[in-house]
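Complex shown without one protein chain; remaining protein chains in place.
Chain IDs A and B follow the sequence of writing; residue 1 opens each chain.
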Amino acid sequence: MTAPPAPPRLLLSGISKRYPSVVANDDVHLDIAPGEIHAVLGENGAGKSTLMKIIYGVTRPDSGEIRWEGKRVHIDSPAAARALGIGMVFQHFSLFETLTVSENVALATGLPSAGLSERIREVSNRYGLPIDPERLVHSLSVGERQRVEIVRCLLQSPRLLIMDEPTSVLTPQAVRQLFATLRQLAAEGCSILYISHKLDEIRELCERATVLRQGRVSGEADPRVESNDSLARLMIGSELPSCPLPPGTPGEVRLKLDAVSAKSEDPFGTALDGVSLEVKGGEIFGIAGISGNGQQELLRVLSGETLSEKAGDVRIAGVEAGRLGPAARRALGLGLGFVPEERLGRGAVPALSLADNALLTGARGAGLTKGPWILRGKVNAFAREIIARFRVKTPDETAAAQSLSGGNLQKFIIGREVLLSPAVMVAAQPTWGVDVGAAALIRGALVDLRAKGAAVLVISEELDELFEICDRIAVLADGRLSPSVPTRDASVELIGRWMSGDFTEVGHVQA
Amino acid sequence: MFKLEARPAPSALMRVASPLFAALAMALTGALLFWALGQPVGKAFYAFFVQPLTTAYGVGEWLLKATPLLLCALGLVIAYRANVWNIGAEGQLVMGAIAGGGVALAFPDASGPWLLPAMLAAGVLGGMAWAAVPAFLRTRFHTNEILVSLMLVYVAGLLLRYLVGGPWRDPDGFNFPQSRMFGEAAVLPLLHPEMRVTVVALLALLLTGGVWLFLARTWLGFRLTVAGQAPAAALYAGFGQKRNVWIALLASGGFAGLAGVAEVAGPLGQLQPSVSPGYGFAAIIVAFVGRLSAPGALLGALLMSLLFIGGETAQMELGLPAAITGLFQGLLLFYLLAADLFVNYRLRRVSPAATPALKEATR
Partner (left out) sequence: MNEAFVVALVLSTAAAATPLILAALGELVVERAGVLNLGVEGMMLAGAVSAFAVTTHTGSATAGFAAGMGAGLALSALFALLSLGLMTNQVATGLALTLFGVGLSAFAGQPFVGQVVSAGVPRVLGLDLVAWLAIALCPLLWLFLQKSRAGLLLRAVGERPEVADAIGFAVRRIRLAAVLFGGALAGLAGAYLSLVNTPMWAEGMTAGRGWIALALVVFATWRPLRVLAGAWLFGGMTVLQLHTQALGLAIPSEFLSMLPYLATVVVLVLICRDPRTILLNQPLSLGKPYHPDR
C-alpha cells in the first residue's frame, strides 16, 4: 500500500475509547486523502459508530491524536467539527419532526433564514437530491429525510462527509442515486467516509477500506480488488456463515390477515391500508421494506396490541383472533410467538432479571404460575434452559436484562419465544444490530421452527437476510402490502420497485 | 480524578443503602439548621429524636402516627410500582374517615360487634370510591391521575368541613364544627391501656406482610411491576393497561381510606374539620424512602412518624415551629433522590496513566 499524497485530509492515530463493559476503540489508525471515498467496514459492535462520533466531536476519545490537513486538532463538539469542514449524516437522523426542512437546516447550521429556502433548492437540484424546504419533516419519507441531512451538510461546503450506514433506509434504486451523488462530491474534492457492514456496496463505491474488528483495526484493503469472502475474513475472522434453507413442504395456512386497515396510534405514523397475507405452516414469509412504512402498525395488529374491527380479520392457527389481546393470542392452540423490534423496554424489561423476563411471556406456555402464585423454581429453570440452549452469554439468570449486549439479549428473547413452541412466530428485525455469530444462530432458530411446522413471519429491513431464509417475500410500502413472490423468483430490482410503492408488472406472482 | 459512569446493572446494595445515606444527610442538615437557629445541637437532637421515645406513652404515640403513614404508604407502594402516580392519598384518607364516620354517626346507639367492621369496610370503600374517580378518568378520558387525584384532596377536605359544620355538626357542641363523639362500640380497642395506639397498628403490620407477598410472589403483582417499569413490555405481554390502573388506584385508595377511618374511630373518636396532619402526603415520602417495598415502607413510616412527634416535642421543648417537620420531610426526599444516583451510576477512579491523555484529547 502506498502512502496517500501528504497531508491526508484526516489522520487518526492511536484512538482509544473505553466504556464500562466494553472497549469500543483500541489504538485505531485511519487516514483519508482529499477526494477519497473511504470505507470503514466492520460488523455490528465493532466500534464503527464510536469512531465516527469521535471524529464528529460527539464523543471524546480516552487517548489518541487527530490531525486535520496536517494540523493537530481537538474536536470537542459537533460545532467544532463543522467549523473544520466535517459534515455527518447520521444513521438515526438528527432532524426535528415538528419543524420544517428549512427550520431544521437553520437550527443546525446557524445560517440566516433569509434566502435559505432558495439555497436549499439550489444545492438539492445540483446534487440530484430533490426536497421541498417548506415541508414539515414528519411528512417526509425516510429517504427524503436522508436527503435533508445530506443537503444540510452540503450547505456548509464540507471537506469531509461522514455517512453512517446510509443505505439501510433506501430502496435499491435510491442507493444508486446516492452513490452517483457521492461520486460527484468526491470528484469535487470532498472526502467521504463511508461506514457500512454491507460488502457489496463497499466494493462498488469505495477506493479504500479500513476494517474494524472488536474495536481494533484488523486490516486495510482496496475493496475493488477484494472478494466478499476476503473482506469477511478481515471483518469477522472467517467467511460469512450462511444458513441454507432446506426444501420444505408448506402445510395449511396458520396465519391469515384479511384486508386489514388500521390507523396509527403515533400521530406521525403510517396507517395500514387493506393488508392481506397468508403464511402456511412450515414456511417463512418475509416482509421487506423500509421502517416507517407501516411496520410498527402491522406488528401491533399481529400481536394484538391493536385490535382489529372484525374478529375474522386476523386468523391465527385457524381461530378468529382479531378481537383478542396479546395474552389470548399467545394461548391460542400452540400459540403465537412474537419477537418485537424493540428489545429493551418491549421485548424485555430492562431492570428485571432474565428469570423475570422469561416469566414475562412464558407464564402460561411454560406453566410458570399456579393460581395467583409464581412458581419461582420453574421460572428459574425455564430461564436457565433458554440461556443454555441459545448460548446466551450471562453469569446466570439473575442478571438484569439491560446488562446483556444487544446480540445476547436478542438470543434470549428469541429463545424464550421459540421454546414456547409456537404455531405462529412473528419476528421483527430479528438480527438488527446483532453480531454475525448471534445473527446466524437466530436465523438458524427460525429455520428450525419452520422445520417443525410453524408458520414464521419475518419483518426486516435487511434484504440479504430475507433472501437467505424466506420462502416467499412481499414488501410493505406506505401501509400497503405488495403481492408476494417465491424468493427464488424475486430479484433486487423487483423488490426495489415494490419498495417505491409500484406494485404493477409483477411477473411471477402468487396471490 | 473521578468519573461518573453508568453501572451495567442497578446496584442492589445501593438501593438499600441510599435511604440510610439520605436519613444521615437529613440529620446533618438538621444539625446545621438547629445551630443556625441558635439551638444547642445536642439538646435539640435529643428533643427531636430521643425524648419522644423515653416513655411508654411516647412509644404509643410513635406507633399511633406510624400506623396511618404505613397504611397510606402500602397503597402508594402498589400504585407507584405500577407507575400510577396517585398523590391524592390525603383526600382518599379523608373520604375513608367520612364514610366510616358516617356509619358510626348513622347508628349512634348501636352496640353490636358488627359496627366496627362495618365502619372499617365503609372507610376502605370510601377511599376506593374517591380513587376510582382518577382511575375512571384516566382509563376512559386519558386524564392525568396526578392532577385529578390532587384536586380531589381539596374537594374532600371541603366536603368534610361542610359536613362537620352543617349536617353532621354536634347539636350539643356549642357550635364547634365537629361531629358528636362516637359511641363506645364505634371506637377501636387500644393495644395497651397506657397508649393511644389501636389494634389497627397490628392490622397494618399484617397488611405489610400481605403487600410484600403480593408484590414478590404473585402473578398480578409481577404484572403491575412490569407495567410500571416498562409500559411497552406490559402491552407486548398482554397485561391490560386499564386493569393495572384500576388495581393501582383502588388498592391505594382502599389503604388510605382504612387509615382515615382508623383515625376517626381511634385517637379522634369523632369527625373534625381536619382528620390528618398530612399523613397522605408524608406517605409519598415513606413509599419512596421504603424503596417502593412493603418492609421498607414499615421502616420509612417509623422514621416519618418520629419526625412528626419530634416536631411536636421540639415545639414544646425548644419553642421551634412544628412546621419544621415538613422541612425535614422534604429534605429527606431530596437527599434520597440524590443518593439514588449511585444506584444506577458509580464513581470510577480514572487511572492516572490515562488522565493526561484524556486531558490532552479533550482540552
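In this text, a residue touches a chain if its C-beta (ideal position, glycine included) is under 8 Å from a C-beta of that chain, and two chains touch if they have at least 3 such contacts.
Computed from a predicted model, the values in this text were never measured in an experiment.
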item: Contacting the left-out chain in the complete assembly, out of A:Gly14, A:Pro78, A:Gly219 or A:Gly437; value: A:Pro78
item: Touch with the omitted chain, as defined above, among A:Thr98, A:Asn125, A:Ser276 or A:Ser491; value: A:Thr98
item: Interface residues of chain B (partner: the chain not displayed); value: 85, 87, 133, 137, 141-144, 146-148, 150-152, 154-155, 158-159, 161-162, 165-166, 281, 284-285, 288, 321, 323-331, 333-334, 337-338, 340-341
item: Contact set of chain A toward the excluded chain (per top definition); value: 57-60, 77-79, 82, 90, 93-99, 103, 106-108, 266-267
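Here is the rule we use: only the chains that are shown with their structure count from here on.
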item: Between chain A and chain B, centroid-to-centroid distance (C-alpha), Å; value: 46
item: Complex contacts: residues of chain A adjacent to chain B; value: 19-21, 60-65, 74, 76, 303-305, 325-330, 338, 340, 342, 345-352, 356, 359-361, 363, 369, 372-374, 376, 399-400, 402-403
item: For the chain B and chain A complex, residues of the former touching the latter; value: 5-10, 217-220, 222, 225-226, 229-230, 232-233, 235-240, 348, 354, 357-358, 360-363
